[in-house]
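First, the structure itself, so that you have it in front of you.
The complex is shown incomplete by one protein chain, all other protein chains being positioned as in the whole.
We just call them A and B in the order they show up, numbering each chain from 1.
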Amino acid sequence: MYSFSYQKAKTVADAAKVLAKDGDAKLLAGGQSLIAAMKLRLAHPSAVIDLGTIKELSGIKGDSKAVAIGAMTRHAEVASSAAVKKAIPALASLAGGIGDRMVRNMGTIGGSLANNDPAADYPAAVLALGATIVTNKRKIAADEFFKGMYETALQKGEIITSVSFPVPKRAAYMKFKNPASRYAIVGVFVADSGSGVRVAVTGAAPSVFRVAAMEKALAAKFAPESVANIAVPEKGLNSDLHAKADYRAHLVTVMAKRAVEAAMK
Amino acid sequence: MTVKVSLTVNGKPASAEVEERTLLVNFIRDSLRLTGTHVGCDTAQCGACTIHMNGRAVKSCNMLAMQAEGADLVTIEGIAKADGTLHPMQEAFRQHHGLQCGFCTPGMVMSAIDLVKNFPDPSEELIREQLDGNLCRCTGYHNIVKAIKAASQTMRS
Partner (left out) sequence: MATPYIGASIKRKEDYRFLTGAGNYTDDVALPGQTHAHFVRSPHAHAKIKSIKKDKALKAPGVVAIFTGDDLAGAKVNGLPCGWLITDVNGQPMKEPPHPCLAQGKARYVGDHVAIVIAETYPQARDAAELVKVDYEELPAVVRAAEARKNGAPVVHDIAPDNTCYVWGLGDRAAVDKAFSGAAHVTTLEFLNNRLVPNAIEPRAANATYSRADDSYTLYVANQNPHVERLLMTAFVLGLPEHKVRVVAPDVGGGFGSKIYLYAEDVVCTWASKQINRPVKWTADRSESFVSDAHGRDHVTRAELALDREGRFLAMRVTTTANMGAYLSTFASCIPTILYATLLAGQYTTPVIYAEVTAVFTNTAPVDAYRGAGRPEATYVVERLVETAAREMKMSPAEIRRRNFIKTFPYQTPVALLYDTGNYEATLAEALKIADVAGFQGRRADAARRGKLRGLGYSCYIEACGIAPSNVAGALGARAGLFEAGEVRVHPTGKVTVFTGSHSHGQGHETTFGQVVADRLGIPMEDIDIVHGDTGKILFGMGTYGSRSIAVGGTAIVKAVDKIVAKGKKIAAHLMEAAEADIEFKDGAFVVRGTDKKKAFAEVSLAAYVPHNYPLDKLEPGLNENAFYDPANFTFPAGSHICEVEVDPDTGTVSIVNFTAVDDFGKIINPMIVEGQVHGGLTQGIGQALTEGCHYDKESGQLVTGSYLDYCMPRADDVPAFKVGTKETPCTHNPLGVKGCGEAGAIGAPAAVMNALTDALGVRDIEMPATPQRIWRACQESKMKKAA
């Protein structure tokens, strides 16, 4: 790890101020991606601003319409939250499948979304559920948030404070894991809001994306067979040692089908 | 630049001056000389560095020492009773031959205690699934799974 200066932020405003001044500073949420990258000397921030002690960034509030999750809420807390399990069980289950148990005890929803790793799980839930990302400056709709590989709509000095998920009628997430890293090779989140269906895919491409054809078919009939023959184009999909693009494309269909099956249970 | 990190380890206060870039695991191993916590990889996959922070299992190689400022840590050295009697999880690993070279063992035991805390009556399948953050190259996991299952029963009673 290269050296850097470390500071604990007392408030979000505090952190934003430092961020605005120092373009090479980085926010430290749970650190499960950032520290790992710094250890391998792939990231070299001048300063690390630790959000760990800002209490108001953590916590889960839910009712029958929506669940709001503070940015610094750990994956393990989301996975075990009675409110999330009741309102959006698919989201609790997704959180319970991120990384491993130790990673889930540190990693946060805000950190995951701000990082927007192509193989992260949360972006699929955020996009499929049509969540709203709340920052210190504004509210960003899921469809506007994810801009590309490790890129988001967040501006300089902008900090995620919470994420609000509308409660769907039914939803499910299915992930095909990379055998080595256990990140998503393909993860498909299917959500039926009652007024429409959204299908979001993570892992398969440089950034999370929706599959309009599947959404349309499922809106007409919410059943596994509706998506069984819908293939996403291979072009633009990730291709590596573990999964070439054609295999990923195939897995999108299989995972979508299985997610629909699970959502109907 | 150095910073002072103060926290509680195994029930006792501890502090040391370290570089800001110091990982928690290096703070534990090098500054506090508690060498039972190990480092087996550099991508936070192997879990040999697992400790408990404020009651939860974390990978001490994947966080800064400063992130643990003020926290209550328990390492493998703090699990057995003061008279040397092993924790039920340690004892189960011994009874069921859940360790060979011993290198992954501290992390495995710390992770397993956390596992049983979260899932007091785990099935074999669940144990295997929940062990995905810990690698062992020696045992083939068979006896580790057996040990955790057995310990879950003693820990409940």
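The criterion applied here is as follows: contacts are C-beta pairs under 8 Å (C-beta built on N, C-alpha and C of every residue); 3 or more make two chains touch, one makes a residue touch a chain.
Remember, it's a predicted structure, so these values are computed and weren't measured experimentally.
**Q** Among A:1, A:43, A:83 or A:213, which residue is in touch with the absent chain?
**A** Final answer for the missing-chain contact: A:1.
**Q** From the list B:6, B:43 or B:153, pick the residue that touches the absent chain.
**A** B:43
**Q** For chain B, which residues reach the chain that was dropped from this view?
**A** Within chain B, the residues touching the omitted chain are 19, 21, 29-30, 33-43, 45-46, 48, 75-77, 79-80, 86, 90, 93-95, 97, 99-106, 109, 124-125, 127-129, 131-132, 134-145.
**Q** Tell me, which residues in chain A touch the chain that this view leaves out?
**A** The list for chain A reads 1-3, 40, 176, 178-181, 183, 241-244, 247, 250-251, 254.
Going forward, only the chains that are shown with their structure count from here on.
**Q** I'd like the Å distance between the centres of chain A and chain B, where a centre is the mean of that chain's Cα atoms.
**A** 28
**Q** Flag every residue of chain A that touches chain B in the complex, lowest number first.
**A** By the definition above, chain A touches chain B via 1-6, 8, 28, 31-32, 35-36, 38-40, 48, 50, 52, 76, 80, 99-103, 105-106, 181-182.
**Q** Where on chain B does chain A make contact in their complex?
**A** Against chain A, the touching part of chain B is residues 1, 3, 19-21, 23, 42-45, 47, 50, 53, 56-59, 61-64, 66-67, 69, 111, 114-115, 118, 130, 132-134.
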